[in-house]
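Shown here: the complex without one of its protein chains, the others still in place.
The chains carry the letters A and B, assigned in the order they are written, with residues numbered from 1 in each.
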Amino acid sequence: MDIGKKLSHVVAIAAVAGLTLVAGTGSVIASGEAKHPEAQDWSFAGPFGKFDVASIQRGLQNYIENCSACHSMNQLAYRNLSSLGFNEDEVKEIASQYEVTDGPDDNGDMFDRPARPSDKFVLPFPNEQAARASNNGAFPPDLSLLAKANPGGPDYIFALLTGFVEEPPEDVELAEGMNYNPFFGGGQIAMAPPLFEDGIEYSDGTPATIEQQARDVANFLQWAAEPEMEDRKRIGWKVVLFLLVLSALLYAAKRQTWARLH
Amino acid sequence: MTDHASEPDEKPESRRDFLYLTTGLFAGAGAALALWPFIHSMNPSADVLALSTTEVDISPVEVGQSITVIWQKKPVFIRRRTPEEIQIAEAEPLDDLPDPQTDTDRVIKPEWLVVVGVCTHLGCIPLGQKSTEPRGEWNGWFCPCHGSHYDTSGRIRKGPAPDNLLVPEYKFVDDTTLLIG
Partner (left out) sequence: MSAHTQPSGTGSGLVKWIDSRLPVFTYLQKEYGEFPAPRNFNYWWNFGAILSFMLVLMIFTGIFLAMQYTPHVDFAFDSVERIMRDVNYGWLLRYMHANGASFFFIAVYIHIFRGLYYGSYKNPRELLWIFGVVILVLMMATAFMGYVLPWGQLSLWGATVITSLFSAIPLVGDSIVTWLWGGFAVDNSTLNRFFSLHFLLPFVIVGVVALHVIALHVTGSNNPLGIDPKGPQDTIPFHPYYTAKDSFGLAIWITLFAAVVFFAPNFFGEPENYVRANPLVTPAEIVPEWYFLPFFAILRAVNFDVLFIDAKLGGVIAMFGSILVLFVVPWLDRSKVRSARFRPVYKWFFWILVLDCLLLGFVGGHPPDEKVFEGIEGLKFINLGHLGTAWYFFHFLVLLPLLGMFEKTRPLPTSIAEPVLGGGQSAAGAAAKPMEKA
């Protein structure tokens, strides 16, 4: 009887654990027949993870010089860059390189002015149709949330950027203007390989290998997708430790209360 | 641990009370702290705070003209005052004012008066920006809601409003550009 009781408790706990597991498997559904990206070591991983700010800054430089001609980041504002260690003047400087349309002025006309820190990142194309028209019919997706929107997250971004293969396997018939990348669903991607060995001169002097660049871009996009992460984990530790102490106190109080029954 | 509860306590009441008190205080403090994110979420958000400055090009404003610009979603009156208006404002004896303040304390350059265009009574927007509108008995602004009169320095002179029109923080970036906020 007692063993049976214990056993059913174990099964019950296993059932609860199983429920959680089912929830997990639901979210790991591979997209298409894409190759599974290899897991990388990231500074932000785990409950103590922190952003690698230097790498994110390089990733930003890479985004500005390489990606931003086609890819928007419509959730970011220039002011957000201040959390990457840029001071107010530097943020203004970066913002002022872009033109935004404002208005109407007193005559009812729209006018262009340099972007301010409060402005969102300027979009490369006014709308999806314009983006498609300039990109051979393909739509370069917005990158603000890419690191959260793909099951592989930053691993996927890194794998995709480093995974271009010049000669596709023999059984793959590449469509006109497409490139082969096994990490992309279906293997054919409209984007040409965007990174080149020393294709960028990093302002901090870091050698710009393709892997280095891909890592920097992935770090940058991860930050862009969840800029609150460091705050979240910092507060999280305080909350969880507090709750553990509270649980212990409540356990002691419960024991003391129930001791009266004996 | 296990047999602690069944141990006879020497001072059962006080020990018991101490544990309950500690636990209760701990839980109460936690609950109070947990309220803060909810309350703070109703404060201005980062995107709203980012819009807290406004840059104004004042080069097209003629002497005697006023413009209204938006700063933090409120109207700001910028008046390029005539020499007579400046002189009247500066000459006013402080004893006559409900909210005494000299004109020089209210301007950076006497030619330019910058005030938040919100009546200090209950938040209406005073008239007087256009020459066709009533400007009140002191030729400044007149609030139609409850009849407050402001002078050419934006000071309250008559009516229910308690304070002068608020002067926002601003500076001249150059001769023709004003940065409010």
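Assume contacts are C-beta pairs under 8 Å (C-beta built on N, C-alpha and C of every residue); 3 or more make two chains touch, one makes a residue touch a chain.
All figures in this text were calculated on a predicted structure; none of them were measured in a lab.
Asker: Which one touches the absent chain: A:39, A:133 or A:243?
Answerer: A:243
Asker: Which listed residue (A:124, A:151 or A:199) would be found touching the missing chain in the intact complex?
Answerer: Going through A:124, A:151 or A:199 one by one, A:151 is the residue touching the chain not shown.
Asker: On chain B, what residues meet the omitted chain?
Answerer: For chain B, the residues touching the absent chain are 27-28, 36-38, 40-43, 45-48.
Asker: Over the whole complex, note the residues of chain A touching the chain we left out.
Answerer: So the residues of chain A touching the unseen chain are 1, 5, 8, 11-12, 15-16, 18-20, 22-27, 29, 31-32, 47, 74-75, 80, 141-142, 144-145, 148-151, 153, 185, 225-228, 232-233, 235-237, 239-240, 243-244, 246-247, 250-251, 253-254, 257-258, 261.
Quick note on the criterion: only the chains that are shown with their structure count from here on.
Asker: Starting from the mean Cα coordinates of chain A and chain B, work out the distance between those two points in Å.
Answerer: Between these chains, centre-to-centre, one finds 39 Å.
Asker: Help me check something: in the complex, which residues belonging to chain B touch chain A?
Answerer: Counting only chain B, the residues touching chain A are 4-6, 16, 19-20, 22-23, 26-27, 30, 46-47, 50-51.
Asker: Looking at the complex, which residues from chain A come into contact with chain B?
Answerer: 77, 79, 117-118, 242-243, 245-246, 249-250, 252-253, 255-256, 258-259, 262
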